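Here it is, the structure in full.
For this depiction, one protein chain was excluded, whereas all remaining protein chains were kept in their positions.
Naming follows writing order (A and B), and every chain is counted from residue 1.
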Amino acid sequence: MLEKAFFIPFYPLLAFLVIVFFTRWKEKLSSGISIAMVLLGFLHSLAVLIAMLGRDGRPLELAYTFIDHPSIKLELGMWIDGLTAVMLMVVTIVSSCVQIYSLGYMKDDPRWSRYYSYLSLFTFSMLGLVIANNFFMIFIFWELVGLTSYLLIGFWFEKKSASDAGKKAFITTRIGDLGFIVGLMILVAYAGTLNYQEVFAKVTSGAIPANIIALAGVFVFCGAVGKSAQFPLHVWLPDAMEGPTPVSALIHAATMVAAGVYLVARAMTLFAGSASAAMVIAVIGMITSFIAATIALTQNDIKRVLAYSTCSQLGYMIMALGLYGVDLAHDPHTHSVGYYAGTFHLMTHAFFKALLFLGAGSVIHAVHTNDINDMGGLSKKMKITTTTFFIASLSIAGIFPLSGFWSKDEIIAATVHHPFFMTVTLLIAFMTAFYMFRLCFMTFTGEPRDKHRFEHAHESPKSMTGPLIALAFLSVFAGWVGLPWLKHGFSWFVYHGEHQVHHPNYILMVVSTVVALSGIGLAYLVYYKKAISADAIAERFKPLYKLSFNKWYFDEIYDAVIIKPVLGFTRVLWWFDANIIDGAVNGSGWLTVKWSDLKMWFDKYIIDGAVNGLGYICQAGSWALKFIQSGSVQFYALFMLGSAVGFVIYRVTPDGFYYYLAGVVILALARLLSRISRTNRLKTEPDIEG
Amino acid sequence: MLQYLALAAILFAIGVFGVLTRRNAIGILMSLELMFNAVNINLVTFNKYVGGDVLAGQIFSLFVIVIAAAEAVVGLAIVLLLYRNWRGIDVDRINVMKW
Partner (left out) sequence: MFEYALSSLIFIPVIGFIVVMFLPKDNFGLIRWTSALFSFVPFVISVWLTYDYFILHSSSAAMVYVEGPFTWIPALNAQYFLGVDGISVPMLFLTGLLGFLSILASFNIVKRVKEYFAFFLLLIAGMMGVFCALDFFLFYVFWEVMLVPMYFLIGIWGGPRKEYAAIKFFLYTLFGSIFMLVAILVLYFTSEPHTLNMLTLIQTAPAFSRSLQIMCFAFFFIAFAIKVPVWPFHTWLPDAHVEAPTAVSVILAGVLLKMGTYGMLRISWPMFPEALRYFAVPIALLGLIAIIYGALVSMAQKDLKKLVAYSSVSHMGYCMLALGAYSSVTALAGCMFQMVSHGLITGALFLLVGVLYDRAHTREIAAFGGLGVKIPVYTGLMVLFSMASLGLPGMSGFVSEFMVFIGAFSHPGFMVITALAVLGVVLTAGYMLRMVQRVFLGEFNLAKWGGLTEINFREIVTVAPLAILTIAIGVYPAPLSNLMRATLENLINLMAR
């Protein structure tokens, strides 16, 4: 089964194709196929995991040529190691749960089949991303998950906010991908390959200059920044909550947004090739985590709180991985647990965050609102949802012995050599516990704030609670694979470089538990006991409160600094194109026409004028001469006679000819005059002969 | 001999004058006949100067007389037609063939 692991993505792809082309009209069948295929993928993934456990996590690679060029060979293939096997499990489990959950949640949606086809397409893309053996292939699926994310966020596209959010998500992540592409180009140019292992070999062998490695690392990381909603590209993730809640659980909490973390983990050798690049990663992760946590403190939309929490947790993981990279760059034999911590938290987070979202979905399903101010007291009506939600919240807060505890503990452990990071990490852990329980208390406990909604609330159907229970189970126990006392635990299976053994740090465990409990305690006091007024705190720290409540004004700043100017610039360019460039073209045409008009005038009046003038002169001359042809034969005869006589005279005496000529002219004039007078007379007299 | 030539010249001149000045088509035809006869006299006279036994001049004048007769016939026929069409034979009125 291991060698055939590349089948795993194809199961959901098959489901997608079948639904789109054949069973689109049969809704139940479509969802059935989709769920069956993802379950098949899950079973196969399980087999792969077992097989991998059997071979001690020894990796396996298979590749097919995509394009072969002398400068670059692009391939499609699979790389299976411990991380891949775990990710396959995570994706298929969460996807299965979400798809089953959707049976209840999406009930009566008119685009049911389409929904399931998208989910299948997403699962395919995500599995392809996980299984890829090279940067090119991961990029392909990277984009495909972006597409499905776009489609699913905008699934209820009649809502403008939904289609806006989809667009925003796609474009924002694409800005990150832009860096990713540049990073890939640098890798191709300097490493000549995109295969993970070949690139890593070149990086570690020192075949690539260090600054180039840093550059490539930072650019490739841009992709992760976009996809995992890291600062400064985190703005799309909260908006992405416009999609159906199960989609948020699957894509925007558990899997796709984790792809950035996965990429950082996968390409760790590259990032660790340069301490500065790794430091950039760690700092970005920390900033994101901090900003998102502060924003989550004050949000009132249940899904948005979870979204910012996701951002924050992803920042956590990325920070841990970055710190590992820093440590590794300084010391090749480092004992830093960052890599293990990041990947471990990636897995546990997927489960409890999916659970949180699905629980939130269950709540929304019951009360038809996202606003926690309109909830309250729901624990009375929704036992299962409440229980599972609290389990997940405890897990994310890091309470012993839930899975979140173990992974979060490792993240804190990863920061032991970086005191500043450690401080911030603990602060974030505190905030996390606080806002999660603020959410829990406001939603499930106390008096219902909206009676009408409360009365209509009801526990969700079994198709929805089933996945909740399954995920709650995982939220509790999945972390146990990484118990620090286990010899062959998670760190032994998923590792970077060499197998790592690490030791439990009891002090840190206590510290982190105390921090988490104090966060929960504060939330308890404020929102359950109401011993401290939340409004009073908000009033006290008004500027900070407003900053947090308005999400640090990122959207407004981006809108003012980037979006508006770009759109304005497009209009300027369009004007430029239509008026300047095209104006030049049309202007030259206009000039040509005018020039030809001038030419035509010249032609008409000067050149043609000369020709016509000559014709006119001829005409005028002939007009004068035509009177010789009088029609009187006798005159012709006289003319002939006169000419003949003149000729003779000329021959005899040329001088005499002129006298002759003069005589003839005088006679002719006299004749003409008499002729004219006679004509006049004739006109006045009546015709004698007629 | 000279007097013959003089006669012929005078006769010819009278004929030319008639052709040029008569307005009546018949008159013009008659003047033409005069010119023919002047030519005949000339022909006969010159034959006396050059010819000796050769009678070419006389023979030519016979031709001319015959042609003149034919010419008169054609001419009169035209005049007749003119008269029918124009109700008159004044050549001044028959100047349609001009510019």
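In the analysis below, a contact is a pair of C-beta atoms (placed from the backbone, for glycine too) under 8 Å apart; a residue touches a chain by one contact, two chains touch by 3 or more.
No experiment lies behind these values; they were computed from the predicted model shown.
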{"item": "Chains in view that touch the one left out, judged over the entire complex", "value": "A"}
{"item": "Options A:186, A:199 or A:439, residue touching the unrepresented chain", "value": "A:186"}
{"item": "Residue among A:27, A:143 or A:327 that touches the chain left out of view", "value": "A:143"}
{"item": "On chain A, residues whose C-beta touches the chain left out of the figure", "value": "65-72, 136, 139-144, 147, 150, 154, 157-160, 162-164, 166-167, 170-171, 174-175, 177-178, 181-182, 184-186, 188-189, 566-567, 569-571, 573-574, 577, 581-582, 585, 589"}
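Everything that follows uses one rule, which is that only the chains that are shown with their structure count from here on.
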{"item": "Centre-of-Cα separation between chain B and chain A, whole angstrom", "value": "119"}
{"item": "Touch list for chain B against partner chain A, complex", "value": "16, 19-21, 28, 87-88, 90-93, 95-99"}
{"item": "Contacting residues of chain A [partner chain B, same complex]", "value": "626-627, 629-634, 637-638, 641, 689-690"}
